[in-house]
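First the structure, then my questions, so here it is.
As you look at this complex, bear in mind that one protein chain is not there, while each of the others sits in place.
For clarity, chains are labelled A and B in written order, and residue numbers in each chain start from 1.
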Amino acid sequence: MADPASLNTLAALDPVHERTGSVGDMTGPRGRRPRRAFSRANIFLYGTLILVSVYYLLPLWVMVMTSLKGMPEIRMGNIFAPPMEVTFQPWVKAWAEACTGLNCEGLSRGFWNSVRILVPSVIVSIAVASVSGYALARWRFKGSETFFAILLIGAFIPYQVMLYPIVILLRELGLYGSLWGLVLVHTIFGMPINVLLFRNYFAAMPEELFKAARVDGAGFWRIFLQIMLPMSLPIFVVSMIIQVTGIWNDFLFGVVYTRPENYPMTVQLNNIVNSVQGVKEYNVNMAATLLTGLVPLIVYFASGKLFVRGIAAGAVKG
Amino acid sequence: MLVPNHSVRIRDLTLTYGAITVLRDLNLDIHDGEFLVLLGSSGCGKSTLLNCIAGLLEPTDGQIFIKGRNVTWLEPSERGIGMVFQSYALYPQMTVRGNLSFGLKNARMAQAEIEARVAKAARILQIEPLLDRKPAALSGGQRQRVAIGRALVRDVDVFLFDEPLSNLDAKLRADLRVEIKRLHQDLDNTMIYVTHDQVEAMTLADRIAIMRSGKVMQLGTPDEIYNRPQSKYVADFIGSPSMNFLDGHYERGTFRAEGFQIDMAGYQLGAPQVADRPAILGIRPEHVATGALVNAAPIKGEVTVDLVEPMGADTLVWAQVAGKPFRIRMDGQARVVRGDRLTIGIDPSKASMFDAKTEERL
């Protein structure tokens, strides 16, 4: 309170000023309060945020730097330091030559496996989830909400509880070990979040549209394909982001439901880096790790706000 | 000459966001104990001005005085103001009592004093039975009372209201409007009240400030604003149904338009001498005389009824004058139908005339 402001109020009390009420001749505080650009609060605020950012960026930095160094430099040096001599050899080796057990084809095989798993999984899971979400939002039938509730609760069941019975089911279907088995599994476990997403999105669309179409005699599929789909690009993008990152990053299902020749990239990465044989080549390991992280990172940086929206939509309601 | 004490004075207030100027060189003097309403269309800067007075926004330039004190750089809590918000802004996890006393407790006021103030505010606002409830368990009207109570316990000179009633339904709004008026009469505080509801403005205000894109267009009593609008904008803004405007020329005491002319004798010109010029004549629908009253009007004419809108207490009749729609407000009991010929009377002393170019009152 005892700042210059209270002293300056004297000017305003001046009877002459009061009586004339003239404009513009009043002195004292005016406009913005002067503020030091580096106030203590600001230094603390930005300092903390910069430190935090450095902490979060550090692993990415270390990955990139390590992957560009030669092994001799790594052995003598500082993991945080940039390479004295840049080499792309580790990247080449990680991609094409790194060994898992006897197989020395590098990560490329895992990459292509992941792609072959990813594409059908994303398509099938989103197709199924969008149709289910649409049915739940607009064509409720007796019990539909109950099934939906079970689906949502199911999202919290630890996967380990359901792993083995699904092995049996897949074996009965003749899909165990195949890529299509894994596609099915990803479709199943991607369902709760995606159905929820689509259901909420479709439910928020104007009901009149739907009613008008029904009055015109359009049925379930025609309304979906001709009215709902064209209006729901954003939610498809959000759902796709969730599925692409989720499926690409999966490790557990890849280990359990596929044979070694079909292992996705994450599993192969782990096998390369954590293999006990041979000399540890940290630069190759980091290059391989980065390669594996590249797809979700690209999705993340390219999608920007949509990614946040997607996970927030999923998380807050989940 | 006796100059009333100024409670709030605003000097050359300017507020910009980058290239957007929200308030520009705004000056306003508000008397002690006055009820001032800031009225204007959406986005004209009413809330911005109020937030500047409260200290919630920093002006880019200019000064604000409250009770003679330059408060431009003071914190909101040091300015001696209380504020009531449109969304009530009650602390949802605290009881009504907690809401009322939180600020006082924080200022380390003695417990007895806090209790006395809360009790007094609760009595004035008749919310005593609600003191131990949470806001979620209150109706909209009750919540707004608590919000007013939170300003009341601060025991301040100036109350700021930002559209406090616009979240309420019409009936409650009318009730609470009366209560706020009564509160003002009992307390004698200065109140600054933002609204875009004309009725609220006309009924509550001692003076109304009509704002448009960051400027005060006219400051005056409701009577002045209604009867002597200083610009076409204000004239158009106030009154419902809104004023009829006729384009024409002002020539030596006569207003001429397509097909008719009106002798403006009786109209009080703003200046002793007004040169001939293009002008706009504004006539409120309720100032058009019909039926028996026509005889008393200095100017008479005939129109054909186009459309009739019965509204209960009165009936709005649409006709054509000089090729433009012309509204006439008649008694609700009047029986007119489309196609009727209607004799109307106009009293130039109740009309408003504006310069066609500057749109300012002549």
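General remarks:
Note that in this section a contact is a pair of C-beta atoms (placed from the backbone, for glycine too) under 8 Å apart; a residue touches a chain by one contact, two chains touch by 3 or more.
The rule is simple: contacts and distances are computed from a predicted model.
The chain absent from the displayed complex carries the UniProt protein name "Sugar ABC transporter permease", chosen from "3-phenylpropionate/cinnamic acid dioxygenase small subunit", "Nitrogen fixation NifU-like protein", "Nitrite/sulfite reductase" or "Sugar ABC transporter permease".
Shown as candidates are B:86, B:144 or B:244; the residue that touches the absent chain is B:86. Here one chain is not drawn; of B:102, B:226 or B:245, the residue touching it is B:102. Summary of contacts with the chain left out: across A:217, A:230 or A:278, the touching residue is A:217.
Residue-level contact of chain B with the missing chain is found at 51, 54-56, 75-78, 81-83, 85-94, 102-103, 106-107, 136-137, 150, 154.
Mapped onto chain A, the footprint of the missing chain covers residues 45-46, 48-49, 52-53, 55-60, 62-63, 66, 74-75, 78-80, 128, 131-132, 134-136, 139, 141-142, 144, 147-148, 150-151, 153-166, 168-169, 187-188, 191, 195, 214, 217-222, 245, 248-252, 256, 266-267, 269-270, 273-274, 282, 285-286, 289, 292-293, 296-297, 299-301, 304, 307-308, 311-312, 315-316, 318.
Going forward, only the chains that are shown with their structure count from here on.
The geometric centre of chain A is 51 Å away from that of chain B, both derived from CA atoms. Every residue of chain A that touches chain B in the complex is listed here, in rising order: 1, 3, 5-6, 8-9, 11-13, 18-19, 21, 23-24, 26, 28-33. Residues 3, 6, 9, 11-12, 14, 27, 29, 58-63, 65, 68-74, 78 of chain B are the ones that touch chain A when the two sit in their complex.
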